[in-house]
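Could you have a look at this structure, given as structure tokens, before my questions?
Right, subunit A next:
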Amino acid sequence: MLELQHIDTGYGSAQVLRELSLTVQSGEIHCLLGRNGAGKTTTMKAITGLMPLWAGRIVLDGAEIGALPAHERAKTGIGYIPQGRRLFTELTVAQNLEIGLMTRGASGAVRDRVLDLFPRLRERLHQRAQTLSGGEQQMLATARALCIEPKVLLLDEPTEGLQPSMIDAIRTVITRLRDAGTAILLVEQRIDAVLSVADRVTFIENGRGRETLAARDLHAQDTIIERYMGV
Partner candidate 1 sequence: MTETQKSLALHFGLLALLFALQFILPAYHHGNLSRIMVLATYAIGYNLLFGYTGLLSLGHAMFFAAGMYGMGLMIRHLGFTPAPALLIGVLAGLALSAAVGALALRTTGVAFMIVTLMFAQAGYLIILYFGEWTRGDEGFVIQQVQRSLWGIDLSDPTARYFAAWMLFSACLALSLWLIRHPFGRTLIAIRENESRAQMLGYDVFRHKLGAVVLSGTISAAAGAAYALLFGYAGASFATVQYSILPLLWVLLGGAGTLIGPFLGTLFTFYLIDIASAFTTAYMLVVGIVLVALTLFARQGIGGEIRARLWNWLP
Partner candidate 2 sequence: MTLLGARMLSKDFGGLHAVRNVDIDVPEGQIRALIGPNGAGKTTLIGLICGRLAPTSGTVRFADQDISHLPAHRRIRLGIAYTFQITSIFDRLTLHENVALAVRRLGGDPATEVPAALDRVGLLQHQRRLAGDLSYGHQRLLEIAMGLAQKPRLLILDEPTQGLSDSEIDAFKALIRDLKSETTILLIEHNMSVVMETADIITVLNFGEVLAEGTPSAIRANPDVQAAYLGTG
């Protein structure tokens, strides 16, 4: 279980997150919704340690990890699938996975399990990542994060720019991970993509967490969506 307690962060002197609190339970898909610039990606970066914490605590399974440097934090079991995938483009598929496996010293069995989830990657192990299609790149970014054997998985707009069949494939993997007990934090723009998989939703506005709702309660409340998303 991942818990953010009143975290503040920002770039330079510009504060982005203000006393943001959030809990992601193991075995749930928790979705962050909010407009551009509201602080969704910043929240993810604060969790991974790529943004320094100005105040507040980050607790993973009872242990405070907010003070750890980014590379130590990954070793506690935080898998990150960033917006735009950010693969190591000039490395091969196998090498990208290797980086993920090295993070927590995972075994070859983990690699096999991950490749079983994405058989298409197995066929392209020695291809350079930049030559993959968009959907395959997203699979690789996901697979790379799974090589950590994450307790928490952070997904930042995983379906951006993908065709529907790919979106389905990604969604299937996410729900399987949830069912296996992983805590999943998801940022999405497309609300329909969220509502069908999310368990709970937190709205974020100007760097503050506003409301947290069960996803099934959200269908009825178009006004809330309109207010925070402006759609």
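FYI, a residue touches a chain if its C-beta (ideal position, glycine included) is under 8 Å from a C-beta of that chain, and two chains touch if they have at least 3 such contacts; residues count from 1.
Selection criteria: all candidates are chains of the complex that A comes from, given by their letters.
Remember, predicted model here, so these are calculated numbers, not experimental data.
Visitor: Since the rest of 1 or 2 are in the complex but keep clear of subunit A, which one touches it?
Guide: In this complex, among candidates 1 or 2, subunit A touches 2.
Visitor: For the complex, which residues does subunit A have touching candidate 2?
Guide: Subunit A reaches candidate 2 through residues 13-14, 35-37, 160-161, 189-193, 206, 226, 229-231.
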